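As you look at this complex, bear in mind that one protein chain is not there, while each of the others sits in place.
To keep things simple, chains are lettered A, B and C as they appear, and every chain counts its residues starting from 1.
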Amino acid sequence: MTDSPQDDVILAEGAKAAPIEALKDKGPMAPPRSKWRDVWEQFRKHKGAMMGAFFLFFITFGVLIGPYLWTLDPQALDIRNKDMRPIYTAIWNSEADVGWNHPLGSDQLGRDNLSQLIAGGRASMAVGWAAMLLSLIIGTGVGVMAGFFKKLDGPLMRLTDLFLSLPILPLLLVAVTLFRQPLRANFGPEGGMFILIVTVVGITSWMPTARIVRGDVLALKEREFVLAARSIGTQPFKIIKRHLLPNVLSPIMVSATLGLATAIITESALSFLGVGFPSDFPTWGKMLADAVARMEDFPERVLLPGVAISLTVLGVNYLGDGLRDALDPRIRGR
Amino acid sequence: ERGEDGHVNIIYWQAPSIMTPYLSSGTKDIEASSLVLEPLGRYTETGELVPYLAEEIPTVENGGVSEDLKSITWKLKEGLLWSDGSPVTSADVKFTADYCMDPEGGCAQLAKFDHIASIDTPDDLTVVVNFDEAMPNPYGPFMGGQSPILQKAQFESCTGAAASTCTEANFNPIGTGPFVVDEFKPNDVISLSANPNYRDPAKPAFATATLKGGGDAEAAARAVLQTGEFDYAWNLQLAPDVLASMAEGGQGTPVSAFGTLVERLEMNMTDPSPDLPEGERSTVAHPHPILSDFNVRKALSMAIDRGLLTEIGYGQAGRPTCNLVPAPALYASDNEECLTQDLEGAKALLEEAGWTDSDGDGVREKDGMKLSLLYQTSTNAVRQDFQALIKDWWNQIGVETELRNVDSSVFFGGDPGSPDTFQKFYADVEMYANNFDGTDPQSYLQMYRCGNEPKPSSQWQGENINRFCNEEYDALLDELAKTGELSKRGEIAKQLNDIITKETMTIVPLVDRGRVSAHSNTLGGVVLNTWDSELWNAADWYRIDG
Amino acid sequence: MLTYAIRRLVLSVPTLLFISFVIFMLLQLAPGDPMAQVPLTVPPEVKQKMREALGVGEPALVQYWKWLVQVFWTEPKVFIDWLTRDSFLLGWLPDTNLYQGELRVISWQTRSPVMDIVLQRIPQTLWVVGLSYVVGVLIALPIGIYSAYRQYSVFDQAGTFVTMVGFSIPPFFTGPLLIVIFSVYLGWFPSIYDTTHVVNDWESFKYQLSQMIMPVMVLALQTTAQLSRYMRASMLDNLNQDYVRTARAKGLSEAVVVMVHVLRNSMIPVITVIALGVPAIFGGAIITENVFKVNGIGQLLITALFANDLPMVMTLTFIFAFLIVMFNLIADILYGLLDPRIRYD
Partner (left out) sequence: MLDNAIARIEKLRVEFETKDGTVAGVEDVSFDVGPGETVCIVGESGSGKSVSSLSLMRLIEFGGGEIANGRLIFDRKDGDELDLAKADQDLMRDIRGNEIGMIFQEPMTALNPVFTIERQLTEGLRVHRDMSKEQAQARALELMQQVRIPEPERRLKQYPHELSGGMRQRVVIAMALACKPRLLIADEPTTALDVTIQAEILALMDRLKRETGTAVMFITHDMAVVAQMADRVVVMFRGRKVEEGTVEEIFENPQHPYTKALLAAVPKLGEMKGKPLPEPMKLLGHEQDEIKPITGTDQPLLQVENLTTRFPVKGGFFRRTVANVHAVEDVSFTLNKGQTLSLVGESGCGKSTAGRSILRLVEPMRGRISLDGVDVMGLGPNMLRDERRQMQMIFQDPFASLNPQMQLADQVAEPMRNFGSHAGSEMMDRVEMLFDRVELPRSFMRRYPHELSGGQRQRIAIARALALNPKLIVADEAVSALDVSVQAQVVNLMMELQAELGLSYLFISHDMAVVERVSHNVGVMYLGRIVEIGPRAAVFENPQHPYTQALMKAVPVADPHRRKSEKDLNFKPIPSPIHPVGYEPEPNTYREVSPGHLVLTSDSGY
């Protein structure tokens, strides 16, 4: 970037060009680009991130569009075709019970694995995203408030400590038993459980984000541009909106990617302990937990959801890595 | 020879938390304590009574039970010793009753000691139990794993409120059984060794035993059937295909037996509509708008393929049944009409009864009332499979079904404040399993007496879950209570069973659930017993060489 | 520093009281009933009797107060008695006999003092969960260090991938998978942990190792995944610092530069992260303990929860909260000790 056309002028022998050229600012020569274009340029260079984004996109797209392409009802019982194997098993085992009506096989009640996988993905992704967003909103809110308003710092951080020392699992189970019924009454069995899990996971996982954001805000607050903003009369909430939030975006992104993964995994752990979604409502975690018993005979039933979870988590993490780099103007600027 | 076979490993996936059945009614605790504590008599695998500490089982015939059925006289075997070497006397037996009947103690087996007026101990080996009314079945106290004999000397200071502070005694009770506790780790593992003072000098064959608890049924099954780490695994509630594939491991064998546990649908005869004011929902004040119609209940039952349910949910540990009282043979009705699924018949029946699908949405209506039901049960994998299947069938006959499952601790928790207990029955149909202790169904059948329903005035306590009310039924119950003769009792019980099942379809039995346990191929002498503790004959277990 | 520590300690008392109150009230709200596991054959009157015997009917505040007295007054007395009577450390002191048979915190399930059971469970948990933590840390640190030193190398990329996979696979899957492979097919390790096993010779030690290896590995995988990320990030931060250049300019070898100068600085945040993770050891690893039947604290908690054993759940969660608060404090103090720049006053 040091080579710009003027250099040669200055260094040219005799230096006939106006001497002031030597002191001229080295301005950026490329035409201005939009910030998001820049972000994208930087992002594209990160191979892992591109791959992560691709997988995530593929999976998200799959679970969203899937039900229209593969219209079998995931809850429909087809007891005559139970325990079918995925179509590919026919390659090495010609006796395997396979069929195109259930390309990935069916479970012990004859429910189609493929449509369950799609429906489960919808649920898991929805839980993951919603819980992640919730915890992000709480975490960022608390973190920014605590970092920015000195008076709130003490109380909010005590609150964070309190939540950190609350044992999550009992709380979770208590909440599930407590609020399941009223929520179900209002939002239906799946909707109620969804809200419950999302809320519980959300409100029990915002603390790290809050701490990180608070730390960053405290540091940013000392940066001169925040002081400058104050000196030009920017109101506190505008400072937060214009100056602080955009600058804590990258740590938030990182928490977000981790949050999505933990939410999906927490949901599956809840399912494993038997307090998750209703039994006829598939999620990846539940499929995995249910299939562990038949792992030897029907490995695909654990592998399919297991791989789906892992790929999502991996994808999200790599995506997060890339986003962090892309969103940091210092890295992007280089 | 006592102790020659070394060590036996038992796994219970629910870990025992205490060693006396009086402070816990959990099966795991009752069974664990049956290795140490013994009653006067037990039930065999066929439901017959055999004497354990008693010389013989008292009956009217042998004079042990008085003619008026108001007293029973037990005679202890001679020369019985506690594991600490002191003799077993009638005082211990009487003490056991006093211990449980102490109002402060919170005894879990209090029901066994119902109607006891007094207990006399004319001599060291004789115990006379006097009841305050005629007891056609006087074998409540001191019979079976639930009411074994405690040593008076050990528990003397543990009565009433002090019961729960006697940790040492509760964990390490002195007993007469084949084993004594070496170390009790609550909710984890119990180490036992052979009782040196066991009455049969050749038994038990094992010198030591461990009873490991915790985990899940699947892991327990694996440890016996696949890895061979354990010799006996209790109550393997697993999907049949899973169990079958594990059994291919070749290390052990699953065994099964049937008792009286019946998985059933209960029809709500009262209106659970949330539109009713609280306190009137699911009370006899409002009959159910749909289920009051016998034809609907009948059609619902006809739509169910019990054979398939059994195959999917229980495999060899279940058999389809139409009876509330499936056993013992004396009391079991021969009703089998429901066993074949008849979807067409069900549809026709509904059609006939005026439930027709007039608007073509697949759901039948009558008088503007949609045939739509809320079907609830506790959270449990097999029950949810059942729900899914039954919902499917009911949909086929034009009955809209909403499923709901409630955490079992809430569902069975009995908290009057919770709307989700099975007693409150804020649903149209619910599914659970129940059974009766011992072999006599009288008290079981009595649950469905008119007036015994859970209601606000009784804090929603009461066992007549369906809010069933039938004069004929109540009259038969009165007769049963007065009848001592067994064959006569059997007749009446069958009639009662038929009234509540096939004649009114109030209770729709689905599956007679047996027990599946597994033992390793090297463990001999296992006789699975559903009428008593599974470990009832642990003294007879031995090692098969090979 | 001392003032700071004392101040924090004193401040933690109201915090803990508040936490215990919150937990207690939450548990009170839960609709579960300790009688839920009781078979349906037991008549309601009997259940009611049993409930009364457990003291369930009393008002919540009274129960809370009783619990407080038991935990903060009776239990310490029992503990001091035990110290002066049986313990190796203080056994020579005259027996104190402070405990006069007051009611201790009694579990509803087992009718025995909660603390006794907890003490009984701690060894298993420490052995397995604690060891896995140690193993995890020992694996994670070198991986983190090397990944950072060779950033974007094949090793780094592979490490990232493996740790992410480790992070995303739940233990209820890895556990049974290992059991099927190593216990069922290969028959190398037992699938069920024997908590009564006593190590007294080489053979029994080998057995202990073989029964610990699977749960330890399953747990260590997760610890490793997270810690190595921390270590890597922290190393990367420090590798770019000026003092590293100074150290190199002095002519120190790479080993000294990285393993002494950089590592020492990078360890400061990592050690506090490690310290913050310690309470989780005592909390057990619920799912893993369940899968391998290591009946430790985690299994105790979950069974108590499902049995609605309120005193047990309450006490366990409180102990857990206590440990978290204490280790937070320890982490802060460690930070101050390790980093000479930080001074608390």
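Criterion: a contact is a pair of C-beta atoms (placed from the backbone, for glycine too) under 8 Å apart; a residue touches a chain by one contact, two chains touch by 3 or more.
Everything quoted here is computed from the prediction, not taken from an experiment.
Visitor: Considering the entire complex, write down the shown chains that touch the omitted one.
Guide: A, C
Visitor: Decide which residue listed in C:174, C:234 or C:265 touches the omitted chain of the complex.
Guide: C:265
Visitor: Quick one: say which of A:214, A:243, A:286 or A:301 touches the chain that got left out.
Guide: A:243
Visitor: From the list C:23, C:247 or C:300, pick the residue that touches the absent chain.
Guide: C:247
Visitor: Extract the touching residues of chain A with respect to the undisplayed chain.
Guide: 1-3, 7, 10-11, 15, 18-23, 25-28, 32, 35, 45, 223-225, 227-235, 238, 242-243, 246-247, 249, 329-330, 332-334
Visitor: What residues on chain C make contact with the chain left out of this view?
Guide: Per the touch rule, chain C residues meeting the hidden chain are 3, 6-7, 241-254, 256, 261, 264-265, 268, 338-341, 345.
The rule we apply is simple: only the chains that are shown with their structure count from here on.
Visitor: For the pairs A-C and B-C, output the one whose chains share more C-beta pairs in contact.
Guide: Here the pair linked by more C-beta pairs in contact is B-C.
Visitor: Starting from the mean Cα coordinates of chain A and chain B, work out the distance between those two points in Å.
Guide: Chain A and chain B have C-alpha centres separated by 48 Å.
Visitor: Could you grab the centroid distance between chain A and chain C? Build each centroid from C-alpha atoms only and quote it in angstrom.
Guide: 28
Visitor: If you average the CA atoms of chain B and of chain C, how many Å lie between those two points?
Guide: Roughly 39 Å separates the two chain centres.
Visitor: Pull out every residue in chain A that's touching 2 or more other chains.
Guide: 177, 292, 296 - these are the residues of chain A that touch more than one other chain.
Visitor: For chain B, what residues touch not just one other chain but two or more?
Guide: 407, 409-410, 418, 420
Visitor: Hey, which residues of chain A end up touching chain C in the complex?
Guide: It comes out as residues 48, 158, 161-162, 164-167, 169-171, 173-174, 177-178, 261, 265, 268-269, 272-273, 285, 288-289, 292, 295-296, 302, 306, 309-310, 312-314, 317-318.
Visitor: Name, in rising order, each residue of chain B that touches chain C in their complex.
Guide: Touch list, chain B to chain C: 11, 15, 17-18, 23-27, 103-111, 161, 163-167, 170-171, 183, 185-189, 191, 210, 212-216, 219, 222-223, 226-227, 229-230, 249, 407-415, 417-418, 420, 432, 434-437, 461-463.
Visitor: Which stretch or stretches of chain B touch chain A in the complex?
Guide: Going by the criterion above, the answer is residues 218, 238-239, 241-242, 245, 308, 312, 379, 381, 384-385, 387-389, 392, 403-407, 409-410, 418-420.
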